[in-house]
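Encoded as structure tokens, the structure appears first; notes follow it.
Apart from one protein chain that is not included, each protein chain of the complex appears where it belongs.
Per-chain residue numbering starts at 1, and chain names A, B and C are given in the order in which the chains are listed.
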Amino acid sequence: MFFEFFVRKIKFLNHYRNYQQNNTENTIKERPIKIKKQLRENLDSLKTILGNSSDLKIHPFRFGANSSIAGVLVFIDGLVDNATLTNAILRPVQSWQFKDNSFPLEDELISVLEQEALCAGDVEIVKSLSDVISNCLSGNTALLVDGCVSGLIVNTKGWDKRNVTEPNSETVVRGPREGFTENLRTNTALIRRKISNKQLRVENMILGQKTRTNVCLMYLSGVVNMKVVEAVKYRIKHMDVDSILESGYIEEYIEDAPFSPFGTVGYSEKPDVVAARILEGRTAIVVDGTPFVLTAPMLFIESFQTAEDYYMRPLYASITRILRFIAYFITVFGPSIYIALTAFHQELLPTTLLFTIANAREGTPFPVFIEAMIMIFAFEILREGGIRLPRPVGQAVSIVGALIMGDAAVSAGLVGAPVVITVAITAVAGFLVPMQNESGSILRVVMMVLASFLGWYGISMGFLALLIHLGSLTSFGVPYFDGFAWTRNLQDSVVRMPLWTMVKRPKDIAQGDTTRTHFFIPPLRPYETQDEDDPEGERQ
Amino acid sequence: MIPRRFRLLAVFLLSLLLMIFLSGCWDEHELHTLFIVTGVALDESDDPEKMDITVQIAKSQSKSSRSGDTEPQENYIILLKNKSGTMMEGLMEFNRDSSRTLMLNHNQVLLFGSSLAKQGIKDHIDLFMRDQDSRMEVLMIVVDGRGEEALAAKLSQDRISGMFISRVIRTMSSVSSYYQVRMLDFVSRLLEETTSPVVPIVTVTKKGKMEEIKITGMAVFKGDKMIDRLSNDETLGYIWAMGDVKHCNVVTSTEVGKAVFQIIKLDCKRDVKIRQDGGIGVKLSVNTTLSVGEISGFSETTSEELMPYLVKIAQEEIKRKIMNSFETARRLNADIYGFGTSVYRKYPKEWKSMKDSWDEIFSDIELNVQVKAHIPVTGQITQPLGIKEE
Amino acid sequence: MVLVLIGFTLIVLIDLVPLIRKHLGHDIIAFLLLFILGLTISILEVSGVEVPSIMLLLGDVLKSLGMSY
Partner (left out) sequence: MRIDKAQIPGVQFMFTVTCFIQSSSLLTAFLSEITKQDSWLAVLYRTLMVMFPDYNLIQILEEVYSPVVGKTIGISYAWFFITLTALNLSDMGSFSKLTLMKRTPDVVLIVTCMLVMAWAVKYGIRLITQYSALFVFVAFSILIASVLLVLNQINLQNFLPMFDLPAIKYVQGTHIISTIPFGELVTLLMITPNVKLTRRDTTKYLFGGFTLGWITVLVVISRDIAVLGNTLPIFTLPTLVTLRLVNLGEALSRVEILFAIMLIMLLFFKITFLYYVSVITVAQIMKTKSYRHLILTAGALITAYSFTLYPSPLHHAASAKEITPILWTFFEILMPLLTFVIAKLRKLPRGKEV
């Protein structure tokens, strides 16, 4: 019964996938509505299509000799910048005089207006009403003239947006503090400013049948592995989705292993991080409306690399990175090892430590596994509470939870102090690798269950299974676990080598131009030239 | 691809099924279901077929954080005793009669009452070697008197006497590793056949309300039977002859004055030779670095004479002690030094014929001890008070 | 016993069913060969029959041939 349910679910999923593959180019296009000669007719159909929305503004005006021509501006209130609207369209058009007194023909009028009258850089001629609508909806202004079968679209985008601020999710001590905003163009500009290279490609696409969200694909052509770009495009093309409100929507549709605890698409809020990834040959997906930019392919080590690793000197950066690995190991295996040691393999604890733990455990009512589970559960509750609440309250919650509850539970003899310590360390260690927080909390529980069944053997088997899973994952054709198990791409994995030793871009991710620098040049001392290293000492 | 997904799912279910049905946590034993054994003592029993087994268990202190509860807990240990023919039976009986399972993994010491040791202990340690729970590093100790007394002793320094003994031995092992006789060392010597195992001996003495446990020498075994003991002085001679000694004192006293040296480093090279007459000659060349710990007297000696004199008396003392303990060994006819093994290592071929008559050969060994001492350090003062300046 | 049967049934469900569906003759034969061998041995094991050890048998053969240390 239970089984059946799953089978049906899975069958449905497959069915859906097949359906998707069969209907490749089946996006239903609306029949384009031509712009009519009669302005009134056009306005009426506009109003019907948009359903008399109150933010649709239609501004009629007259221009030309003797104000003989009737025109209308169509825009969505709030999406346009009023100053641009006035200065770029209304003022020049209304004050525009025909050079010679011959009145242009009706069809020419539009192109003449575009070329001579308007003071705007981004102008476009459209022939269909649907184009007018979609442009208006994205913040442009349409200029329709009575008697013309085409209209002008002027870029007047200008809505209230957040400034470029320091990102909350990734803070640095040293390094640029700007973060992406919700505005697509700002974001692409931020990246472009980091890489002012002619090879940086930006490809636009509109996704989501209902939301019509702008999405940009950015990559460095010549460096990027085109197979990855093709794969990203292919997957995005085959998405059948009606809304995209955040980059997570896209991530879920294009990731390699939807049921794995590990995410195979990377994300970042910092332009320097994304720029660095693009320079390594990755593809960035910038989505309008969110400050989180996706990058693909993503490798497991990426979760352990932070922007600051590259801004600090390599020795310390390597040490902190190793620390992060250890922390991740602790956050996954900490409680399970504790369970295995205290409930299965007491012989592995040093005698004095065993006495300490035994004393702490004396009189506590639950088995270790349950005890640890309770504490982990409590911790997850506290964490969730802390995140969702406003910051000051959130802090109060964690103080109350961590300090008072933990202490009270121990002194009441409900749980032993070692469990509290283990869980606390586990929890804190998890924060060192925020990208893998999700996988960490899932795997931790799995490992605990395994440990409670088979002790250390269970943990070992779990660990090996984890390795197998990680080894089998790929992200857009690149092995996910690259840099650990594979004997390549090692210069930037467990330790970060000095930047001048990383002469090659990572294999498989970058293709084509895979060399960063051509020579392996360590920093030179002042006034020292290469010749002085000459061991023969021939220069006399 | 339906089958693939289907297969994945089935594998998952398969493992889940196995998890639920097969695994029943056989090895899980929570801490509060265990008795942590810190010492085992074996003693001779009044029934000749049986022996007395005593097990010392460290009692977990239930945490009571109330501040008023300051009176010290009296019982830090639990002692379980019974009488049985074999070790295994005894342990079974303990497990049957107590509320928790005994855990031997952390057993620190294995104590033998001297009377039991004299009867032979080979049969009793088999379980400790075979059982996966116990470890080869458990310390072997002979107790002067009954072993259970040592386990029951109330000490001022440590709450658990088993732990105390093992700590003392570990401290002593920084002097010489020959103080620390692990089960492995004991077995290794038994396997060498000609070598006599030596095991530290402790004595329990009453001291007011409390007891005291002290190392009072070494028990000498012949085969697996204890035959006699070395006194503390003889023990020193023994460990010096074995070499690799650190931080050990050499006390000398002559009619001129007393001097105590501290051994910084002592090496002993052993050279075995087959003599012309077929006997064995052993040459021990002791090379030692001493520091002067304490000097009293010597007021008649000049400072220039002092150092060579000190070296001389130290060398003599070392040599005397070594010879002393060797004489004891020879008297007991127990090859505590493992000379037999040295011969075997050097002359494997000749050894075969010697092996069976080793007892006679051993009593005929010619021991030649050469001691060389250096005294580079004299402590913080260069001369004792009252020495004549030249 | 039950568990062994469940296990083997699952293996059939997982591997044999798609093989039959795809009509892969060689694969089915190979599968059945291994499957029947495995099933026989495990059923014998579970039901308490002492399955002779091949290694020991071969060892005896070798010993009788005089090839042993």
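Methods note: contacts are C-beta pairs under 8 Å (C-beta built on N, C-alpha and C of every residue); 3 or more make two chains touch, one makes a residue touch a chain.
Small disclaimer: the values here were computed from a predicted structure and weren't measured.
Considering the entire complex, the omitted chain makes contact with A, B, C. Touching the chain that is not shown, out of A:L315, A:I370, A:L464 or A:L524: A:L464 (per the contact rule at the top). Considering the full assembly, B:R345 is the residue among B:K206, B:K312, B:R345 or B:K372 that touches the omitted chain.
Residue positions on chain A in contact with the hidden chain: 344-345, 347-353, 454-458, 460-461, 464-465, 467-468, 471-472, 479, 481, 484-488, in rising order. With the whole complex as reference, residues 7-8, 11, 14-16, 18-19, 24, 26-27, 29-31, 33-35, 37-39, 41-42, 45, 51-56, 58-59, 62-63, 67-69 of chain C touch the missing chain. Where chain B meets the omitted chain, the residues involved are 11, 14-15, 18, 22-23, 26-27, 129, 132-133, 135-137, 182, 184, 187-188, 191-192, 344-346, 348.
Assume only the chains that are shown with their structure count from here on.
Rounded to whole angstrom, the centroid-to-centroid distance between chain A and chain C, based on C-alpha atoms, equals 51 Å.
Averaging Cα coordinates per chain places chain A and chain B 65 Å apart. On the chain B side of its complex with chain A, the touching residues are 1-2, 5-6, 9, 13, 19, 23, 25, 27-32, 34, 36, 38, 58, 60-63, 65, 103, 105-106, 108, 133, 135, 163. Interface residues of chain A facing chain B in the complex, by the touch rule stated above, are 3, 6-7, 10-11, 13-14, 342-344, 346-347, 351, 354-355, 357-364, 367-368, 411, 413, 452-455.
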